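One structure, as structure tokens, below. Some questions next.
The other protein chains are all here in position, but one chain of the complex has been omitted.
As written, the chain order gives the labels A and B, with residue 1 at the start of each chain.
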Amino acid sequence: MINKKKKTAMYILMVLITLLVVFPFIWMLVLSFKTNSEILSAPLSLPNSLNVENYRNAFKTLDFLSLYGNTLFVCVISLVIELIITFFSSFVLSRMEFKNRKVVSLIYGFLIMGLSISPFILLFPVYKINVAFGLRGLFALIFPYVATSISFNTLLLVGYLKSLPTEIDEAAVIDGCSIWDLMLKVILPMAKPVIATIVIFNVLYIWNEYPFASVMLRDISDYTLSMGASFFKGTYTVDYGGIVASSVLIIIPELIFYGLFQKNIVEGMTAGAVKG
Amino acid sequence: MKTRTLKRLLSVVMAGTMAAGLLAGCSGGKKEEAKADGGATTIKFGIHVANPQEQEAVTYNIVQAFNEKYDGKYKVEFEASDKESHSKNMKLEASDGTLPQIFWLDASEAPEYSDSGVLMDLSDFLSENADIQTALGGMENAFQDDNGQYGLPYQCNVQGIFYNKDLFDKAGVEYPTNDTTYEDFIGMIKKLKESDVTPLSIGSKNSAYAMWEFNETLARYGWAENIDSILSGEKKFNNEDLTACFEKLKGIAEAGAFPENMATIEYFDAKQLFNEGKAAMFGTGQWDCAEFDENIGENVGFWWGPKFTDTDYNQDIAMKVPSAPIVVNAEVADDDAVKEAVFEFLKFYYGEDAAKISYEGSIFPATNYSDVAATDTQYSMNAMLEALGAGWESPEAAPDLTVVSAVQEALYNSMFGVMQGTYEPAEALDKIDEALSYSK
Partner (left out) sequence: MRWLSKRRYKIGLLIPTLLVYSVFIVLPIIIAIGYSFTKYSGIGKARFQGFQNYIRLFQDNVFWISLKNTMIIFVLAFILLLTLSFLIALLLNNRLKGTDFSKALIFSPAIIAPIIVGIIWVYILDPNIGVINNILDAVGASGLKQKWIGGETFSPYSIAIIYFWQQLGYLVTIFIAGLKMIPEDVLEAVKIDGASGVQKVRYVIIPMMRTTISTVSVLIITGVFKIFEIVQQTTGGGPNHLSETLVTYSYSMTFSSSDYGYGMSLATITFLLSLLITGIYTFLTREKER
């Protein structure tokens, strides 16, 4: 199918791009084995020895079990809520009929608008809103996370659902499907790839989110992973080794997670969208 | 296939409802007030680092000692987050009344808290404890306004220039003394530069606050004498004295004192250059003493900075000043048990035992007790004590802490602008005037 020359060229290009992109990432691994003064004074050199002090330090300073647990907790609850509500609303915006098309564009534009907002503008007002609702600790994070994901999810979901042929709906209606059947048994399975993409992005966002976490969480027992780095940077001292090592530890589950889901995108797609 | 999707959906919905249920159940109560915890009255101490055990070890140790001494009676717990978050958090907590009982505040922000009435007047505490007032020796004056004594100094900062004697010897440069002038200093910088070390390490990225050595320069050009009339609008920052002062900053920069990449290194990186013997001098305060003892040891020296001959203002000025204040939540006054615990803690914090702990950690406490001293191997601290031995007077507060945050930021920006060659002295001073006009 593809001739050999072209194939080789593609491989070379692929490897080259991959290396270029991944180089800083590898570097981070290297840094994590260097002492603080090696990082600062000889940033380019390889570590003298395989120094695991940074990791030992990271484990000593941070309660990873609680950090992972809290992050996972917020992540799962936010994810479930945001997927349900944005799937429903995007379904309405992309596949239902409105007498006045302008209403759809208006609601869509309104929901997309949130993409333009940088999170720190929301910090103070959201804190006050949380206080008004009596939301504290980890629960204070859930709605802000759900809310900030709405714009992104709507953008992706509406775009994707619109592109599915309308004949599907008509066929389903003729078969006597209810609206729930149509949404959950016909459209949802077809939207798997985009949902996988959304899940990945949403999880990564929550995993690395710092501004809201730093403002909403008070108790050390509520801290999420992204707050780990602040344990290594004081007013007068900084431990770059600790920051890097703890970041590596934070990233590992993300890599595994991404590895798992990345396959899903492909699978979900090749399973064939036009089955319905 | 169909049933599987349904099941999945069901579980999703159930998780959702459970979450909602949890939310509802959790939203009530849990007020963050001091509570009786096994009989002990617990008070919260809001601190500006995320990890006090490592990053504010002295305070951590004092709190531990206090908790041990009053085991079962009083207990102090930290509410800890990094400085930036701490600053945001305190503002937010002030707005919804959940401030900790005691907390650290940036000196430039504290007056605004005081104005808004969330801080307790500590005059009573001081009058009840005359010995502490004596030990503070006037350090507390920096934190008084119309509402009374709104805060007490967290620690005492001694700021100036540390130098590495070894590098001076190698470059054949004499150590600076109390009489070293600006002109001598420029010659010193040039010689050090020739010997291939960075003369004076400094970094401006995200750390414009790290200009401590130049507080002395500002003070020697009449900062304390003029600041009130500048703030009241009678005078401008762009005046003869400060222009002359900023000209000196420019001169120091042009002599090649600073690292070439000062714009991309932070205070921490600049300090590392000094620690590793790549920079001959570094301006900072006593909080770095322990680090220098470890890295430079007996070769460390301390100096107040150059004297200036083109001004009539007093040049015999030291820089031993109160650091940021710790303040007490106004609500404490309403609860006798809590008030008792807070006062006991303050008594301990400003007592002799705490001062000892402080010295052990190479930090100058805000208090002065005659029996407390540094040991022989605390080289950096001894170097500072030697400099203090000249008996010069210090200003009531460090110049950069006498203005509100917006003006303070502009001051930092302007000083580094001159040092980095982006602004001319007059232009830089205009920018501070501008910030002051907007801050009103």
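The criterion applied here is as follows: a contact is a pair of C-beta atoms (placed from the backbone, for glycine too) under 8 Å apart; a residue touches a chain by one contact, two chains touch by 3 or more.
Just so it is clear, the model here is predicted, and its values are computed rather than measured.
Asks: Can you list the shown chains that the absent chain is in touch with?
Replies: When the full complex is considered, the omitted chain touches A, B.
Asks: Out of B:104, B:185, B:274 or B:423, which residue would touch the omitted chain in the full complex?
Replies: With B:104, B:185, B:274 or B:423 as choices, the missing chain is touched by B:423.
Asks: Which residue among A:58, A:138, A:184 or A:250 touches the omitted chain?
Replies: A:250
Asks: In the full complex, which residues of chain B touch the absent chain?
Replies: Touch set of chain B with respect to the missing chain: 84, 87-88, 91, 94-95, 108-109, 112-113, 115-116, 118, 204-208, 259-261, 263-266, 404-406, 409-410, 413, 416-417, 420, 422-423, 435, 438-439.
Asks: Considering the entire assembly, which residues of chain A contact the chain that has been omitted?
Replies: Counting over the whole complex, chain A touches the hidden chain at residues 2, 7, 10-11, 13-15, 17-18, 21-22, 24-25, 27-28, 31, 43-44, 84-86, 88-89, 91-93, 95-98, 107, 111-122, 124-126, 128-129, 143-144, 146-148, 150-152, 154-156, 159-160, 162-163, 166, 169-170, 173, 179, 182, 193-194, 197, 200-201, 204, 208, 210, 226, 229, 240, 243-244, 247, 250-251, 254-255, 258-259, 262-263, 265-266, 269, 273-274.
The working rule: only the chains that are shown with their structure count from here on.
Asks: Chain A to chain B: how many Å between their CA centres?
Replies: Result: the chain centres lie 37 Å from each other.
Asks: Can you list the residues on chain A that touch chain B in the complex?
Replies: So the residues of chain A touching chain B come out as 36-37, 40-41, 61, 76-77, 80-81, 83-84, 123-124, 127-128, 131, 133-137, 139, 142, 184-185, 188-189, 214-215, 218, 220, 227, 230-238.
Asks: Could you please specify the touching residues of chain B with respect to chain A in the complex?
Replies: Listed in rising order, the residues are 2, 5-6, 9, 12-13, 15-16, 19, 22-23, 26-28, 30, 32, 48-51, 54-56, 79-85, 88-89, 91-92, 95-96, 266, 268-269, 272, 275-276, 278, 287-288, 291.
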